[in-house]
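What follows is a single structure, written as structure tokens, with notes after it.
One protein chain omitted, others in place.
Naming follows writing order (A, B and C), and every chain is counted from residue 1.
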Amino acid sequence: MNQFGQNFRLTVWGESHGAQIGVSMDGIRAGIPLSEEDFAEDLARRRSGAPGTTPRREPDLPQIVSGLYNGYTTGAPLTVEFANTNTRSQDYANLTRHYRPSHADLVAHHKFAGFNDPRGGGHFSARLTLGLVAAGVVAKKMLPTGVSFATRLTEIGGCTDPAGFDEVLRAAAADRDSVGGVVECRVQGIPLGLGEPFFDSAESMIAHLLFAVPAVKGVEFGSGFAGARLRGSENNDCFTDVGGTTVTNHAGGINGGITNGNEIVVRAALKPTPSIGREQMTYNLTTDKVEPLEIRGRHDVCVALRGAVVVEATVAIALANFIR
Amino acid sequence: MNQFGQNFRLTVWGESHGAQIGVSMDGIRAGIPLSEEDFAEDLARRRSGAPGTTPRREPDLPQIVSGLYNGYTTGAPLTVEFANTNTRSQDYANLTRHYRPSHADLVAHHKFAGFNDPRGGGHFSARLTLGLVAAGVVAKKMLPTGVSFATRLTEIGGCTDPAGFDEVLRAAAADRDSVGGVVECRVQGIPLGLGEPFFDSAESMIAHLLFAVPAVKGVEFGSGFAGARLRGSENNDCFTDVGGTTVTNHAGGINGGITNGNEIVVRAALKPTPSIGREQMTYNLTTDKVEPLEIRGRHDVCVALRGAVVVEATVAIALANFIR
Amino acid sequence: MNQFGQNFRLTVWGESHGAQIGVSMDGIRAGIPLSEEDFAEDLARRRSGAPGTTPRREPDLPQIVSGLYNGYTTGAPLTVEFANTNTRSQDYANLTRHYRPSHADLVAHHKFAGFNDPRGGGHFSARLTLGLVAAGVVAKKMLPTGVSFATRLTEIGGCTDPAGFDEVLRAAAADRDSVGGVVECRVQGIPLGLGEPFFDSAESMIAHLLFAVPAVKGVEFGSGFAGARLRGSENNDCFTDVGGTTVTNHAGGINGGITNGNEIVVRAALKPTPSIGREQMTYNLTTDKVEPLEIRGRHDVCVALRGAVVVEATVAIALANFIR
Partner (left out) sequence: MNQFGQNFRLTVWGESHGAQIGVSMDGIRAGIPLSEEDFAEDLARRRSGAPGTTPRREPDLPQIVSGLYNGYTTGAPLTVEFANTNTRSQDYANLTRHYRPSHADLVAHHKFAGFNDPRGGGHFSARLTLGLVAAGVVAKKMLPTGVSFATRLTEIGGCTDPAGFDEVLRAAAADRDSVGGVVECRVQGIPLGLGEPFFDSAESMIAHLLFAVPAVKGVEFGSGFAGARLRGSENNDCFTDVGGTTVTNHAGGINGGITNGNEIVVRAALKPTPSIGREQMTYNLTTDKVEPLEIRGRHDVCVALRGAVVVEATVAIALANFIR
């Protein structure tokens, strides 16, 4: 369903080429200073335009339509909307029956009996992550003072050297292809005690949200998959004080599903954008044949670039949801 | 919190050394044949005794105390309980103040203001996964006929050759150490259409549950982290028919958060058991010093061995929760 | 919180004098034909203008901003918004500190630390019920064909004769006072089996929603409070066939929390509008005294008049929420 959270609860709606994308946030305490300008920085990080990102440009100006009064949150639902302006639905005319590989078009067609809005991916579009970024901005304001986020790409297309990223992107673009990436988000200043086992562990809630982000296919905390190759004596983090400070941080700041006061470390694997310009074979319902498809439209070479702030937003939201 | 799910809803309770572990399941349709024997096979897979597992032996006989009548589910909550019999709480006497590295003891002590039950990890014990395995058995019966699970360890302690697993375990045991592992679960026969985007994608719900399992620190679907190193043209799965069959399965059977009818492929990284026999340094509240700790008690060399069926159960539960 | 439901889930937002009132509905099956005109009839029933209703006139034109494509629901969230146009916030200037008796102003001020939007009651305004009426329209389309609603006022200001209602309203208006009323909603055609005991009985879910409607202070089903004065032999409903048809319907169509196939009968008591024109004594924070208050603004003599369709909408929503 399109709701997430208990204490900080999000509802999202909208389609890529519909009237608007919206998000309503409930559970925000009254009295937080907020303005539409506060969203600018994170929205800019998600915006396209840099090398490797889609040429579709949207101003993405947030409109706060409820829950704000005289510059402060009121405690009532805070709703933020974004108009969809720069849509080119005709680019998608051929895709409703000639299914893009690894896209949601086919499953959406079946699940919704053909009534889904196919334009630009409809409700499955990565454009929905606009709402997450907006909610992330609010979530950060709900977290204790002193919390800071550091988010970066640790890999693009298998390259782990940031100096090589541009070349990887250029080569893929030249081939009208795309590349995946790994985003790492580190959060400092989170107090010990967030997380509600058994089922709502800190990892569970963060991963739940992360896997809602289009393109995310893997999530790990701390040493993650690499930690599974270590011995206990290597992977264990020695506590050095009663507050829970550890020498190493293989746990990524979470023990038993509860934050332990150390830095939160989470990584998300984002697959290469499935929409690529080069020709691909895939099933065409009109001809009932597997035929070459050329995807028009404007797409990202690497969604992980714009996805970094989305990953950061989800982590902020999941953590804010634990605050009561 | 200790509830999970919407359509198939679990509630778990209990402590490692308390009277019992229990799970209550809601949303089971009436008329499913069920007996206590039906739990035997999966519970046996979770039971200790094999090389690499803890010497603590529990009969783990399930008692169905509600929701069953004349051998069939009634539609009312189905509750299964397991008595705790073989507890040696004295093994934990020294651990309430000398915090085991990478364990939940310290965070639990703080979060619950010192009132948590520390014996055997209390409510944080992996013994709680008994309830998940029981729920997994019921979940499998709720899935469409023809669904089959294949679950295996793809790595132990970094070794990817099953023939080498025994030696890895033996070496770690000899060092009174532990090793991690990777469990892969594949599910065939899941129909297209399970998953409720935006937030309750198939990946989100499976990962949510998996990260509730103690020791899980990473989750990936299909090509996962490796897929993030590929190009779109390599990672995309070509559709070959209207039903959604694909040539490759890098998506792990899930597109846009919705199952696409292909095999579900999910992998979980389980860290090495933090409880190891060899001495480790960690903070001791009594002396206010970092001091060597020797953990008594009976522990697994590799929790991933017994964790495989737990991983499988969580996947089954998450999928059953999508059935209405 | 501002969400309701599991299968048919509503989220509401907005303030009386803010930019807009909105409702987002999730869980609507794809393929239901819908247009903005479909809302006209029920919205007209809620609109002011008739004797006894507020002179505030709003066109209340619904805007569907998501979840609809080519005239059919898509299965994605359906969001409907209403602009607030005819606001006279200055009428409320004196009320932020001179608390209206039996209004939410005082509790809202405390609960939200003074940050709530006080204009027109803000988020506590009965204007929020616009969203419920809109959701009720959709809910009715989700119910099985053949379901019909009959809703009427059975009492106004203690008068149970419809022919006397006008005189009751006229007299109250002449005194710049208000009157309460009782709304009865009857639903035919609801199949046997809706309701999810133990906690989500049909009565529980309907009453939950009804008591969210401003002014509702009592709810009863079937013989209700009068039935509590009968003997079992008088109140019991004799079954006449295997389908559950009963001779009488003291149960109001619900047994054991589950609809039994007979007519649903529910009544809601709506208190007299607390906002009245005649002078009342109440606490004034500015002077720290109990002082006479004269409430300006435009108010209903009897909210139950416009509340009838709101009651009907809530019943429809609660029933639709049980459909899977």
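The working rule: contacts are C-beta pairs under 8 Å (C-beta built on N, C-alpha and C of every residue); 3 or more make two chains touch, one makes a residue touch a chain.
Keep in mind the model is a prediction, meaning the values are calculated, not measured.
*Asks:* If I consider the whole complex, including the chain that's not displayed, which of C:31, C:189 or C:227 touches that chain?
*Replies:* In the complete complex, the chain left out is touched by residue C:227.
*Asks:* Consider the whole complex, including the chain that is not shown, and state which of B:52, B:101, B:122 or B:232 touches that chain.
*Replies:* Hidden-chain contact among the options goes to B:122.
*Asks:* List the residues of chain B that touch the chain left out of this view.
*Replies:* 1-3, 9, 11-15, 18-20, 22, 24, 26-27, 30-31, 63, 65-67, 69, 72-79, 111-117, 122-123
*Asks:* Extract the touching residues of chain C with respect to the undisplayed chain.
*Replies:* 1-4, 6, 10, 12, 99, 101-104, 106-108, 110-111, 123-124, 128, 155, 157-158, 172, 175, 177-182, 192-193, 196-201, 203-205, 207-212, 214, 216-225, 227-242, 244, 246, 250-252, 255-260, 269-276, 278, 280-283, 285, 288, 290, 304
Definition applied: only the chains that are shown with their structure count from here on.
*Asks:* With chain centres defined as mean CA positions, report which chain is farthest from chain C.
*Replies:* It is B.
*Asks:* How many angstrom lie between the centres of chain B and chain C, each centre taken as the mean Cα position?
*Replies:* From the centre of chain B to the centre of chain C is 45 Å.
*Asks:* Can you give the whole-Å distance between the Cα centres of chain A and chain C?
*Replies:* Between these chains, centre-to-centre, one finds 38 Å.
*Asks:* Give the residues of chain A touching no fewer than two other chains, as numbers and ranges.
*Replies:* Each of 1-3, 12, 111, 123 in chain A touches at least two other chains.
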